[in-house]
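Quick one: structure below, then a few questions.
A single protein chain has been omitted from the complex, and every remaining protein chain is retained in its original position.
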Amino acid sequence: MLISRRKFLGSLGAAIGATTTGTLTKAYGAANKHFKGYPGSSGVLHDTTLCIGCRKCEQACNKVNDLPQPEKPFEDLGVLDKKRRTQADEFTVVNQFGTQEKVFVKKQCNHCLEPACASACFVKAFTKTPEGPVVYDASLCVGCRYCMVACPFDIPAYEYDKALAPRVTKCTMCAPRLEEGKLPGCVKACPREALIFGKRDTLLKIAKSRIQNFPDRYIDHVYGEHEMGGTSWLYLSGKPFETIGMREDLGTTSAPELTSGPLSAVPIIVGLWPVLLTGVYAISKRKDKIAKEEKEDALKAAELQANEDMNQKLEELREKITKEKTAAINFEVKKALEEVSKEAEAAKEKEAETQDIEESEEKGKQEE
Amino acid sequence: MDLDNQIPENKKFTVFNVVTGIILAGGLVLTVLRFTMGLGTVTNLDNTNPWGIWIGFDLLCGVALAAGGYVTSASCYIFGLKRFHLAVRPAILTAFLGYALVVLALHYDVGRPWRLPYPVFYSQGTSSLLFEVGLCVFLYLTVLLIEYSPAAMEWLGFKKLRNWVVKLTLLLTIFGVILSTLHQSSLGALFMIVPSKLHPLWYSSYLPVYFFISSMFAGMSMVIFEGSLAHRYLKYKMDETHLKESSGVAFGFAKAASLVMMGYFFIKIIGLSIGNNWHYLFTSWGLWFLLELIGFVLFPAILYAVGSREKNLVLVRLAAIWTVLGIMLNRLNISVVAFNWHLPSAQRYYPSFMEIATSVFIVTLGIVVYKFIVTRMPILHEHPDYKAH
Amino acid sequence: MSKVKPFQLIILVIIVLSFLFPFIGQTNIGKGDDDKRLDRITIKLGAELSKEEMPTVGFLHDLHTEAVEGKCTACHIEKEDGVNFKFKRTSEKASMNFYHDECIACHVEKKASNEKSGPLTADCRSCHTAKKPQGSSWERLSFDKSLHFIHESAKQIKGRDNANKDNCSACHHKYNEKTKEIFYIRGEEESCGYCHKPEEQDSIRPIREAFHDACVKCHQALKSQNTDAGPVTCNGCHDKKQQQKIKKVLDIPRLKRNQPDNVAIIGWKAGSETTKNHMDGVAFNHKVHETRSQSCKVCHHETLKKCNDCHKTEGGDSKGGFISLAQAMHNSDSNRSCIGCHKELTKNSDCAGCHFQAPVKKDNSNSCKTCHNLKQAQLQTIEPGEVVKKALADLLKGYKPVGEDKIPEKVVIDVLANEYMPSQFPHGKMVQAIFQRVEKSDMAKAFHTDQEGLCMGCHHNSPKTLEPPQCASCHSKKGPNSDGRPGLKGAYHGQCITCHQKMEVKSIAATDCAKCHEEKK
Partner (left out) sequence: MNIPITRPIREIKEDTLETTIFTLQDFMTYTKGITYIIMGGILVFMPLFWKFLTDGEDD
């Protein structure tokens, strides 16, 4: 399926606009997004039944990529006795399998349609080009080696001996040569045409017709047609692929598909967590507030109670005092009336007592 | 009672100083080696095993164990559990240092460390989970720095700025939780791309969830563990509240960790069932998996439960150490031990002495810086000027 | 912190183990071949074992034969002319106790006489080991033509039918269900497997039992008479090394079972007047095909009946698995069919050089005629045997040689010469080598009607001619075509290297470039 989109203009508005128009005009459901890779992209068909293990491809690769000369010359076929993998200075290796009937298999980057290295790279140092090759841009690479972890075919290698600017290296399908209209170095060098360069679709057809024409010669499977979402490099074999060092348990799910799940979970977290967390915060805050309010209410109530109690006491006191006063006055009046006729010295003493009572009365008022 | 700048008599040749001195000196030699001779000289990494313990231990374990920062600040500020307040600053500091060291360790591991800002500022590989990890770690490190800064400002006496930053606490905490959720889980999701390389018992579509959930109890255990260490060696730096209430923090986290670990145990079983990987349990890999799951998740979970019920601090601390080891085991299993499991042992990775020494160097560096800060800044006690929070 | 506490120690050990694990866990402890024996008989009592039961016993027969010095009667009950092959009983079922009693009794006896004895009562696990045996080195013994002839011609073997001098009736028999007796009819011998199936069927003994009973019993009997006898131990027949020691007779006289020399295989009822357009009949040389196959079974299944007894011309019936005669003869996936077997023969190193390179496609109309060469009319007039004989003779007459002067001796291949010098191709030598290989075989000569046709092995896709077009006419110098046709370089190398590989021309390695074209200096 092809998805139409507006060119990414970099602004949020345009981006949102693009997604909405995309969904409105084309109305593609999320579940049926299916990408078939670049139409007309190139690849290489490796027919392992034809390979004679001459290492001419390795030699050519070494030459066109200006790699350092290996310890043992390419004519030394004893190298094949040991299983090898791609290294920083060997973009392709030929391995030998079987003891009686020997099978030779060339190993290099398979140039996946959905490359795991590109999916894993956090600086976009890997690109699947529309022409087919997966190319690497050393000027972006940080050297984290996640691409090497991600690659299901164990292809990318790393310049471990370089201290400061190590690169990840791998076969480029000779992308620079392709641009000049030349064939990849290995394909050109293969004397047996065990490597054919062409459009991937064409190669698939050729591979299938070979299987049909020579059913005894081939395993009925084109390796790379669907493996890890399909690869630009395709393989034919007469022996089960598992026995010639090619994993058959990789499945057909491509790397971007494998990671799309967790990647799509991320935005949801950013959307939900603020809501959830502020919600929790608000609830806990509110709980605190209620608790505080309740506490304050209780305090106020207690205060109120205390005030009332005091007022009552004061009232009682006042009443008592007033009563005493009146009683005293009455008593004094009575006494005065009774003793008016008494002596003048005795009258002076009584006056002082009355003054004392008045003072205490003033004190009570001040307290109020 | 001024706890700041109260440093014990300056004994130069204590055991601690001598040992750390040797390690740091060795680390410097290794640093020179790494940046002059390259990764190939210092590490046992090769093209088939591109990630070793610098990623498995320094990055994965480092990030998981530094989760104490978001766990503690979230429980204090968002969930309003005020009793964890005294644990927030040490936790934030450890988290900050932890992440800073993770970034430091990455400088050793990646080929061109000066390009580490590239994914964020220059060329965004948005389809990569490592991009998400990078972006979040970068942002979270910033958040942690700001969260930690009041302590430094109190020490330096920048009163106004400090008060302004403190007002951001809630916002930063929420940011911290979001960012932590993202990158803790993304670290697990890093391995989603390699179903063909990681052993099926560890590979699961729930990897991100496992990493996130386990980071929670990793963080809590780390806070308890650090607390017990600080209690032992930095007691003189603690104020009364700390001394009185730190066991409360331990029991609180013990209870929480125990609960989360039980949940984690069961979601691991669910993962086993969803992947239909039961038959692997009866292989030697299965025993190893069960050791991790039962020996280092279920067992410490029960230890925690018993410890918090009986208010047994020793048991809780033991459980914390156990859990921390379990987290390390889990992260190393995923990144190193069960990774490339199908390869013959000759092609497997085994860390070199220098790799281990570098990791030890970085951890030691962390302890030294922690000690430096804690002995000077108001981390384990409150600054007298800012008593009322 | 001065004293190491137990839990600190445990943690330390676990950390160390955790680092060592991938190496300990993944180290493969080599499994020896010691456990590979061929004489292991699993003693099974009825159904599947339940979990509570002890594992089955793997009984080593040869070990016991040795211990009792070859006396079968130590364990087997004697019956007329031989022993019963069930352990210490004739036909009744055995039980656990039975085995325990009988086995251990003997072991105890041995022990008592201070000889090396087997496990006793208490050593349950010595016999009942849960350890799975690491496969078996047991090999099926192929009773091929050579072995058949050895038995057929052995003087010490006496047939049950005194009327015939030969040995056939000693083994081959039929069974009368009413009288429950076996009898022999001359000329109707069949393969043992026709009645004796791998498992017991219709109360006919399974083939394994029948063979062991017949062979071992006879060998044992002959051995006791001190005459030259065949093997009596498991090892003797089923060990690969022992099998290789068996004498191979190469020049084997024809078997005598009244079989025809020549057969006319026809798609219509013999003698019936028919106007229908049938395919011509096939002249089949039965006699030659006999010498080419290891046993009659190769073509005839187990029955040794005529093909059209089961494979009827008009569609098949249940007896022939609903496979018609035409299908049976042309099925390219079966080694029993003409086409299938001949196709298999093209994989021989003498043939594969050309045939490997030829794609599977519909055979051309001419190829049918090679076999279908008997006209219906001829068969009605002349005696069929004679017609077939003549047709077969005609077949070989067709092979016409090409004059040597018409074959170029040397061809210089220089169209592509670039990195290397032009190749000096010894065309004549090559052609002669191919001719020689073809002429070795009558079959090849019959099918490749003339030498000119052999040229087309390399000069393929061209009509038969002595002046084929240049390779570059179809194969581009620039490389492969998008229809899958190889480029010139691929075509040359493909043709030469594949042929050398398939015809096992080992003197020239595919990677030895300079052998064919010198390197430019």
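The first chain written gets the first letter, and so on, giving A, B and C; residue counts start at 1 in each chain.
Please note the rule applied: a contact is a pair of C-beta atoms (placed from the backbone, for glycine too) under 8 Å apart; a residue touches a chain by one contact, two chains touch by 3 or more.
Note that the structure is a prediction, hence the values are computed from the model and not measured.
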| item | value |
| --- | --- |
| Selected from A:S42, A:Q96 or A:S237 as touching the chain missing from the view | A:S42 |
| Residue of A:G98, A:P240 or A:G271 touching the missing chain in the full complex | A:G271 |
| Contact partner of the left-out chain, one of C:G230, C:G267, C:P384 or C:G479 | C:G479 |
| Given B:N44, B:Q124, B:T169 or B:S352, the one touching the chain that is not displayed | B:Q124 |
| Missing-chain contacts mapped onto chain A | 2-8, 12, 15-16, 18-19, 33, 35-42, 113-115, 118-119, 124, 128, 130-131, 178-179, 181, 183, 196-199, 229, 254-257, 259-260, 263, 266-267, 270-271, 274-275, 278, 282, 285, 289 |
| Hidden partner chain, residues of chain B it touches | 124-127, 135, 171, 174-175, 178 |
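In this section, only the chains that are shown with their structure count from here on.
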| item | value |
| --- | --- |
| Interchain centroid distance [CA atoms averaged], chain B/chain C, Å | 66 |
| Rounded Å distance, chain A centre to chain B centre (Cα mean) | 18 |
| Interface hub residues of chain B, defined as touching at least two other chains | none |
| Touching two or more other chains - residue numbers and ranges from chain C | none |
| Touching residues on chain A, where the partner in the complex is chain C | 50, 52-54, 77, 183, 191-193, 196, 198-199, 202, 205-206, 209-210, 212-217 |
| Sites on chain C touched by chain A in the complex | 356, 359-361, 479-480, 482-484, 486-487, 489-490, 493-494, 497, 510-511, 513 |
| Contact set on chain A toward chain B in their complex | 85-88, 116, 118-125, 140-146, 148-150, 152, 154, 156-167, 247, 249-251, 253, 255-256, 258-259, 261-263, 265-266, 269-270, 273-274, 277-278, 280-281, 284-285, 287-288 |
